[in-house]
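Of the protein chains in this complex, one is absent; all others appear in place.
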Amino acid sequence: MKLIIAYIKPERLNAVKQALFKREIFKLSVTTALGCGQQKGYVEQYRGVLKEVNLNKKMRLAIGVNDHFVEQTIEAICEGARTGHIGDGKIFVLPMEECVRIRTGERGPEAIG
Amino acid sequence: MKLIIAYIKPERLNAVKQALFKREIFKLSVTTALGCGQQKGYVEQYRGVLKEVNLNKKMRLAIGVNDHFVEQTIEAICEGARTGHIGDGKIFVLPMEECVRIRTGERGPEAIG
Amino acid sequence: MKLIIAYIKPERLNAVKQALFKREIFKLSVTTALGCGQQKGYVEQYRGVLKEVNLNKKMRLAIGVNDHFVEQTIEAICEGARTGHIGDGKIFVLPMEECVRIRTGERGPEAIG
Amino acid sequence: MISKVFYIVFAIAFLSSASAFAQDSASAEAVQQNLNIVWTLVAGILVFFMQTGFAMVETGFTRAKNAANIMMKNVMDFAVGSIAFFLVGSAFMFGKSAWGLIGTDGFFMKVFEDASNWNWTFMFFQTMFCATSATIVSGAVAERIRFSSYLIYSIIVSAIIYPISGKWAWGGLFNPDAAGWLGNLGFCDFAGSTVVHSVGGWLALAGAIVLGPRIGKYMEDGKANSIPGHNLVIATLGVLILWIGWFGFNPGSTTSGVGDIGRIAMITNMGAVAGTVCAMITACIIMGKPDLSMTLNGCLAGLVAVTAPCNTITPVGALIIGGIGGVLVILGVLTLDKIHIDDPVGAVSVHCLNGVWGTIACGLFNAEAVLKLSDKSTGLFYGGGFHQLGIQLLGVAVYAAWAFGLGF
Amino acid sequence: MISKVFYIVFAIAFLSSASAFAQDSASAEAVQQNLNIVWTLVAGILVFFMQTGFAMVETGFTRAKNAANIMMKNVMDFAVGSIAFFLVGSAFMFGKSAWGLIGTDGFFMKVFEDASNWNWTFMFFQTMFCATSATIVSGAVAERIRFSSYLIYSIIVSAIIYPISGKWAWGGLFNPDAAGWLGNLGFCDFAGSTVVHSVGGWLALAGAIVLGPRIGKYMEDGKANSIPGHNLVIATLGVLILWIGWFGFNPGSTTSGVGDIGRIAMITNMGAVAGTVCAMITACIIMGKPDLSMTLNGCLAGLVAVTAPCNTITPVGALIIGGIGGVLVILGVLTLDKIHIDDPVGAVSVHCLNGVWGTIACGLFNAEAVLKLSDKSTGLFYGGGFHQLGIQLLGVAVYAAWAFGLGF
Partner (left out) sequence: MISKVFYIVFAIAFLSSASAFAQDSASAEAVQQNLNIVWTLVAGILVFFMQTGFAMVETGFTRAKNAANIMMKNVMDFAVGSIAFFLVGSAFMFGKSAWGLIGTDGFFMKVFEDASNWNWTFMFFQTMFCATSATIVSGAVAERIRFSSYLIYSIIVSAIIYPISGKWAWGGLFNPDAAGWLGNLGFCDFAGSTVVHSVGGWLALAGAIVLGPRIGKYMEDGKANSIPGHNLVIATLGVLILWIGWFGFNPGSTTSGVGDIGRIAMITNMGAVAGTVCAMITACIIMGKPDLSMTLNGCLAGLVAVTAPCNTITPVGALIIGGIGGVLVILGVLTLDKIHIDDPVGAVSVHCLNGVWGTIACGLFNAEAVLKLSDKSTGLFYGGGFHQLGIQLLGVAVYAAWAFGLGF
């Protein structure tokens, strides 16, 4: 099992969800995050004073999947999140050793979906 | 060492904390998250227009533990978070290679607790 | 590749960013979190009723790095975040199996930076 | 005790109401009558502003998730209350008295015939008072009462409970013949510490008891949990708006544009600032640091406390009465918490406790002679003896039994 | 129909304006004139408060990210509008009539000579009305109009569109000789359901159509998406402030401190509460649960609807007119959504639809005889026949064509 973590632009969240649903990946968790990458920040002005904001708003997705779903998930995220511009984000794939469905106590690959 | 990540219902956070404390697991980090799983979203209405909200509020726990604590932690989370209804959440166990206590620079299993 | 996760005090974020930039680590993601550790919570009062707040505000950093950058990253975080007091936080290093740059589809070590 | 001013005003009202436009008879009396109308209307609008104040205080002191619900309740209680008071409440309050207990005619405000009659303005002002009384309860029952129950309750208060309470003390305001039994006894409640605030406050207490505390307010081991308000800026805005409204509430209760309004405004302000300062100090002593929400409650407590005696006390009297009010409200809030009555905004301590205190204060601090309002002061401390104090205590007891009893 | 009150007031105004200080000639007429000034000024200040109300309603009903932008627009439209009305608008509205269509003198408010003349107060009051009309549009075009376009539009409305609209119905208020053609016909719009609200509302409708919906409001498949307001507490605050402002708007339109103001305030309140209650019930029936934002719209709808007839109807008439307004506004909001006209705050349904309804209601519910304002009622339901109704319908049609046409 793997845990796939992706940082994407907030406005692409819906498209990514759609792309995942198309591939029958229905379960995911989302957190708001701030990211700092190749995308430079922007400059704001308040009462004549400039302020550099170098963390951009991002969404962090966490999706637990079985091994044979990894490629499809990556594909789906790329499909939904890619705009071709800097700041599109990253996907990290982490190994996962165990997964538990709290409701039933089920473990392992069946618990994930 | 393992990093245990759990998505639970927000209102169960207190019970989970209690269950963990009973087992002398005192250290954890919490983030708010939105989850999408078997639990269907709900429909809101604003000025006569329906809006489907299919992300439910969740809490994300992250607990770094030594290997022999893993089972007890899973047990504690299940004990505190289980209601038997859809939406109870998931636990993911990830392998962890290193752990550092920033204050002292200690590393490895001693650093975790 | 590794995913380095660190929980630090919010007010140290800027110093940590600076320390990372000095070592040419420019990419990271930040999330707000609440932490519970050796640092005891504090007691608030509202209308004469005491309220124990035992979750302190923390920042969670996630930094994907190539293997030979791990030590420098840990060093940088410690440099920026250490105050020597309880509550300075923890660093967790997780193995990462794959990394994808969404914009280009690149994979592996090149994608991370 | 109903101020002499009233009678004069009404005498003029009846004399001049025959002429549709006051200008037609360009007499100074007619102009004064118009001035009374303008002032009373402005005061009524200020009292209406208190609805905004209550809404802001209540939402600021409670959780964000209930904000829409509380707004809804505060808008709707005014709406249904206005209609109920128009249809029947006003008649119960100001109609021909049956044994000084309840009015019996004038339903649908049918008494108004003339387009420019004083009555319209008077009833506008009274409608706003009625709404204030009804809305007090919403703070105490916030975050747990069902919306439909609350609507029904608002109708009952505005149609029946408040008008009957009002009849007893104020029934003679509109028509001296229709006075209520307490008014006839000489009960002193100039602007409504009892009629408006303590009635609302007793109902609030009953409501808070009946509904029980909010989930999570008290833990199994009996310890209280704090459920912090979500926006103290909005709560402060609300208190300041209420304060402004009170400058209509108290001075407006003269219903006439004469010099007394300036004095009453000054007295009202003194009560408010003394309440604020004393509550802050008390909170500091008990809890170790100044507390904004308690200080705000203290301000309202001072205002409620001087409401009954505002026409008959000196500024120094107002400082004392308001100051004691500020202390009382803190003790009230802490005590209610201890006996597990959950009142999210402190409505009971502000309106009920201080409504009672203000009413009693009339019997102690009334200084009519000092102010040259009459030859003899009725307050105990100004040589008036125990007579007035007795009447005040009777009034307090009667209203407590009536409103608290009905509340259950 | 222009109220008799006006003429009397102005007669007095002209008589007494010669003396710089009314006290010099201590006649009762002069004091009454001063009283009129005080009341009209206070009412004007209350109308100014409506700017705050509009700003709060609009920002509360839209997204947080546009809050600063909406604040900026609401402050600036008043600022540039005031200047435009001062320089030219007031002249177009109240100057010497050219064919009853437009004023031709008095630019820069040059007519004012005397330091204590009544005119100053009158023009202050009128400036606030003009600003209200201009600001109505900003709600309907919120979250998408460019700031500079909005400024230009505000100037045009305040300098030209509103003053000309106003001339037709109200040109004679300042100087009876300068009356407009609709006023001469006997068109009844006491406080501006048509002149202020429906003109603003038609412009709002045109603006909403021209600008098209906000991005994301309608999906490709034609389904509407809800874009929830970010702060319903602020929106409620805004509505309550508007309600207060209306107590200046309607009773202030007498521009004289006489008994009628109390009646008009009462009528205004009845319209508001009926609108609130009926909107809540309608929303419950259609959507299955009470909805705060719809209820708030209902309150404003009731207020707009009674604005035209507020001087000539009975309280029961106000309940009916306001109640129908509350139903209409909900149907209006839902219908606009269906035909993909995006009006984030419901400005069109509130001001345009109910402005029209209120104007027509004059022809149906006018009850001058019941109120002893004149011998004969002009409302259809009170035996006045179809004459007044015809004039009202003519007025509605003319203003619709004019304002909606110009809006494009």
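Letters A, B, C, D and E mark the chains in the order given here, with residues in each chain numbered from 1 onward.
The working rule: contacts are C-beta pairs under 8 Å (C-beta built on N, C-alpha and C of every residue); 3 or more make two chains touch, one makes a residue touch a chain.
Every value quoted in this text rests on a predicted model; they were computed, and no experiment measured them.
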| item | value |
| --- | --- |
| Interface partners of the hidden chain - shown chains only, full complex considered | A, D, E |
| Option from D:F48, D:W202, D:F247 or D:Y382 whose C-beta touches the chain left out | D:F247 |
| Residue touching the undisplayed chain, where the options are E:V42, E:L240, E:A272 or E:A318 | E:V42 |
| Contact partner of the left-out chain, one of D:L292, D:I341 or D:L380 | D:L292 |
| Of D:L101, D:I160 or D:L371, the residue in touch with the unshown chain | D:L371 |
| Absent-chain interface as seen on chain E, which is shown | 17, 20-23, 26-28, 30-31, 33-35, 37-38, 40-42, 44-45, 48-49, 51-52, 55-56, 59, 67-68, 71-72, 74-76, 78-80, 82-83, 86, 108-109, 112-124, 127, 147, 231, 234 |
| Where the missing chain touches chain A, by residue | 44-51 |
| Interface residues of chain D (partner: the chain not displayed) | 4-5, 8-9, 12, 27-29, 31-32, 35, 38-39, 42, 46, 232-233, 236-237, 239-241, 243-244, 247-248, 251, 256-263, 265-266, 269-270, 272-274, 276-277, 280, 290, 292, 295-296, 299, 315-316, 319, 371-373 |
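Definition applied: only the chains that are shown with their structure count from here on.
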| item | value |
| --- | --- |
| Most remote chain, CA-based centroid, reference being chain A | D |
| Mean-CA-position distance for chain E and chain B (Å) | 56 |
| Chain centre separation (chain A, chain E; CA means) in Å | 51 |
| Two or more partner chains touched - positions in chain B | 31, 94-95 |
